[in-house]
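One structure coming up, written as structure tokens, with questions to follow.
Every protein chain except one is present and positioned as in the full complex.
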């Protein structure tokens, strides 16, 4: 897509936080799947059905390897997106393991995907939801962590804020959660494509992400859960593929990740996800992290030098524990208008609340204009961004 | 895929009931989407985000037109598959509108997708689930329909059995349901790609199907519901896109179909679904129905002539109110073995319970070998099927 | 950047920089109505006083982009002192202006004839129809006003 011309200008895609651009091998993996081996999975005996099952289960294996899941395929559940993963977590694990009064601890910088399912569960069974506050330095304020975790059964926090770029200390949080007898979930939607993820090393119990934010296709997400936890979670959606038996008087669910995958799964999407995982693994996630770190440092520096106080970066100014998500607030120019002017330059940035309204309220903002990098981003993208920003400021100044 | 050679033989795909083979325009619509305009929907201001929103919302419009939805886009909800559609129906509409003791009426020939979510709801709130029996003629036995509908709030029945090929009298059933003050849902998973569907004419209130069974991609399904019903259904999955506001103390859901579409939706899949709808519309659904009717008549006739009683067709022998799904039971040869032998001939048929265990029990079967037609099927496919069947019978005879 | 000039006409930028009728009114007696655009975060509060079928006062507060702010500011100057019937007509005309794009694009219909003179300064918002995602910004104030008047 980056070779596309828009109004005579090349496209400058700076919206990877919202969704990433799949490289050719990912798109081709899906086309090839449909052209050569499309069949429904699991129940087939014939060749292409065997192949499609191998594609689907192979993706499970690839994902398990990518996040270094201790028990591999037994721990990887395919959902439709990270949002469904959190709904599955709240409504299967949560509904089965939480009692009225139990606390779930989130943070003020969570995406709605990691907030609303918990409110829904609260409205159903009466749990308590607590939020780790965010400091003026755009980082989690962990001063009251021990109190917040007192009586908590789960701590669920994002690995990286999709608004601030803040990278949270997941390892430390997981340790704290476990010290209080709580489990730990990480929203890896913004982490998975930007730095190495090792669930064992992080010490987390659950991890959720979407393929479309990691160079993969829409329509597929992942919930990873430790095998012993997953094994005891009740089913979520009901239907074909998740049952051992169905009678006129009831049903018996099956075991393993299949229990949570009712209906025909996203098979072509799994082929695309596999290709994305292989693409990222070839780049090397440590390289990707370093590359984006350098891009971010360059962009933050030049934003500051060019606009001084006129353009405020809503997020940490240092690049330590910070990813390539840069939210901008421009004095006197609304985020929507910035994005509109930037669009004339072929620059794609996203205005709005980025599905993080509690965080926006915390900083008294209704919207920011967010530019975000991916492995395919270039310093030239920042050049165009700065030029377009200057024009926007002039227009409204 | 039909040009692929398997073990030196061309592929004979007879498993359209499980999933259909997308034609080239469908595959290309998705590749093109990824190559040219992939972006997240709704919140973007820049060009490709506008385009991806137009693709996604355009698919909603196309689907509304295809099923002749009276209020078009306001009634079409995108899910991940028909199974999720039924879960949404049961867990949003059902949970909000059914009280302990209320009855939901299904039929013995339902797919697990239209059974298990209702059992889950029953286990949660204590509704009663009743089943319309299936007669020895492989058709619904409607003698006790009035009693079954007494006190019922919903009748939910498949348009066509994915095992028997039986086409049910949905219009009549909808009338009966309404006469008893119940709503009517149709499982159109097997209907949508094989005959014209007009929700207004059928008089139903809900309709569910998957794109992958109608020449479209995996990863997207539809729940259609009458606007005034949908407008009063509470949210299902929670997350981004389905909210009007999120605060630290709760959330306010948004209105319209978006309320049921939490998280990044299947955008590329919507592009594929649009292309599939246009492909089928160009063929003309009445033509497709007639074409498959002829194929089925030919196949049933020749199966009978060739094998007499040795191969039993589990389904109506007449082609009146019957589609191109042909389940076979061969004396002395298990369905699994039939499928295995047929695979050596490049013939793809599916052995098993087809996610319809109650129906299989009804006929004392653990599995059938099912051949099913699509708009791309040919009478030559039946030639190869018969040849391969003869070989299987000889091998085990 | 001629596209942008069409969207951001001088009169719009002026109303954005210096919005008219800013503020709130004590409610009651004023009717208060809130409008959200969940997609972009625009929030609007409209307070109106209605006496004998005439909108006698209007105040607007909230946050939003230049289009939603200018639209609400322009609207406030146009509707103040008008009868509810007149306002109803203006709302309809304005919303028609904002749907032209869609209907022309999707059905190839002839755009409905709209009396731009009746809209006065509001006609400056005409350029918005070429930016479909911004239409919701322009109509937010109008939907919120209608909501308020429905309670009147």
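Going by the order they are written in, the chains are A, B and C; count residues from 1 in each one.
Here, contacts are C-beta pairs under 8 Å (C-beta built on N, C-alpha and C of every residue); 3 or more make two chains touch, one makes a residue touch a chain.
Since we're looking at a predicted model, the values are computed, not measured.
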* To do: Would you mind listing the shown chains in contact with the chain that isn't displayed?
  => A, B
* Residue of B:278, B:302 or B:336 touching the missing chain in the full complex -> B:336
* So which of A:45, A:82, A:222 or A:395 would be touching the chain we can't see? -> A:45
* Residue among B:226, B:353 or B:370 that touches the chain left out of view -> B:353
* Structure fact -> Touching the unshown chain, chain B contributes residues 332-337, 340-341, 344, 351-353, 357, 360, 366-367, 391, 395-396
* Structure fact -> Logged for chain A, residues touching the omitted partner chain are 42-45, 49-50, 53, 243-245, 254
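Criterion: only the chains that are shown with their structure count from here on.
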* To do: Starting from the mean Cα coordinates of chain B and chain C, work out the distance between those two points in Å.
  => 45
* Structure fact -> Touching at least 2 other chains, the residues of chain A are 336, 340, 351-352, 357
* To do: Among the residues of chain C, pick out those that touch two or more other chains and give their numbers.
  => 39-40, 134
